[in-house]
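Structure record follows, encoded as structure tokens.
Note that one protein chain is taken out, while the other chains of the complex remain in position.
Moving on, here comes chain A:
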Amino acid sequence: MAPPDHRRPFKRPTISDQQRRRELSLLRQAQNRLDAQQRARCLASTVLSLEAPEPGPGPEPEPVLELELASESEYHVEEEEEGDSRSPSKEFDVRQASKLRGAEARKWFARQLMLPEWMIDVPDRLSQDWYVFARPSGKRCFVVSSNGITVSRLRNGSVLHRFPSALPGGARTRDVSGSAQSYSILDCIFHEIDQMYYVIDMVCWRGYSLYDCTAEFRFFWSNSKLNESGACDPPSQNHRYRFSLVPIYNCDENGLHAAYTGAVTYIKDGLLFYNKQAHYQTGNTPLALVWKDEKCSQYVIDTDSKGNVPRLQQVVLELQEDLKLITSDDPPVVFGCLDNDLVQKSGLCTGYLLKFAIGNGGLSFADGRLDRADLQYLGKSNRARAFADSYSKVIFQYAVRHSPLRIDDLLSAINSRDERENEHPDVEMID
């Protein structure tokens, strides 16, 4: 006798793996479609276009041990602020890049962060077009969550932490769709004292890229997404470090005040200014700026590796084939020229990073551009360094020692702007 049609014999095999396979496939396809759709909506691709340096001639730095890299991270935060923009040749994606080691990794990751220029003069329309926030003091890092694990890497590519987190794909939880695409990348500063990752920017979320989105969108997105993901919750077994957003203000008088003097849960290290319309651009960009003074940062004037302020300002420049000394900017700024004897005598080669002091002759400018620098050769730079100083950094440091840009200058720039607007609203609209 057969059971009634709707009554499944209780003790008969209950599993139909075929149906399960079908459902899992449909789930995977739906997830992939969603990923594709979201990628399309936020433009660009999931893949970070990275362009690795051409393996050309020249002194490729020897493989650097993690040990050394770690010691560099102890080096104070100024060291992180330079980038270079050498020409690219090969594409990677961030997950492949995780396999890079040593110098390769350092170069790769160094190139993925957006590096603010130093604020050497106040940009126009500061109060309309810019955000401001207090930068947490700590280690700038890239946090990548994918395949069930979260890895934070310092700017030099060395791993800071490897941990489970509540970020998408950041811990091994049930993910039937098996979507390897679901990864996220955050631009963070790790703040030692409270063991907190402060998120200063969002680069990828759930597999879709925010590179080509404006800062306005990225901040809006990180604000709404990060909390939802549970990443801001207190640490737990599957979420070892807590993440936190930093308060971001419109850069009007109140906003600047709030960022400059407002109480925050972290130690401040200067102020960051982000242009609202700017996309996330890797390397140096004038659309993100850093500024600091004694009140909002412990480190205003550069120190040496022992933490002492040298008598003369020191700069690191790169030696070119034609013996010119250049900054890391694109295009580079030429600070001077070495004479051939010195190069021969000290055994220097093209591409070397060299350390100089700025002598009493200082820097002189003509038509707003650098005209001449009084450079005194000190020696080769610490070999763990990847890049020369940027132009804006040298100038900012120079200004700090001679005639710094003060908070009042920023405030008055905002106020004068406001006054002008009040006086000539019509003109503004045409503008």
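Keep in mind that, in the parts below, a residue touches a chain if its C-beta (ideal position, glycine included) is under 8 Å from a C-beta of that chain, and two chains touch if they have at least 3 such contacts; residues count from 1.
Everything that follows uses one rule, which is that contacts and distances are computed from a predicted model.
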item	value
Undepicted complex member, UniProt protein name, chosen from "Protein preY, mitochondrial", "Importin subunit beta-1", "Glutathione S-transferase" or "SWI/SNF complex subunit SWI3A"	"Importin subunit beta-1"
Among A:132, A:171, A:300 or A:315, residue touching the chain not depicted	A:171
Touch with the omitted chain, as defined above, among A:148, A:247, A:262 or A:310	A:148
Residue ranges of chain A at the interface with the undisplayed chain	1-4, 7, 9-18, 21-22, 24-26, 28-29, 32-33, 36-37, 40-41, 43, 95-96, 147-149, 164, 171-174, 178-180, 217, 220, 224-225, 228, 237-238
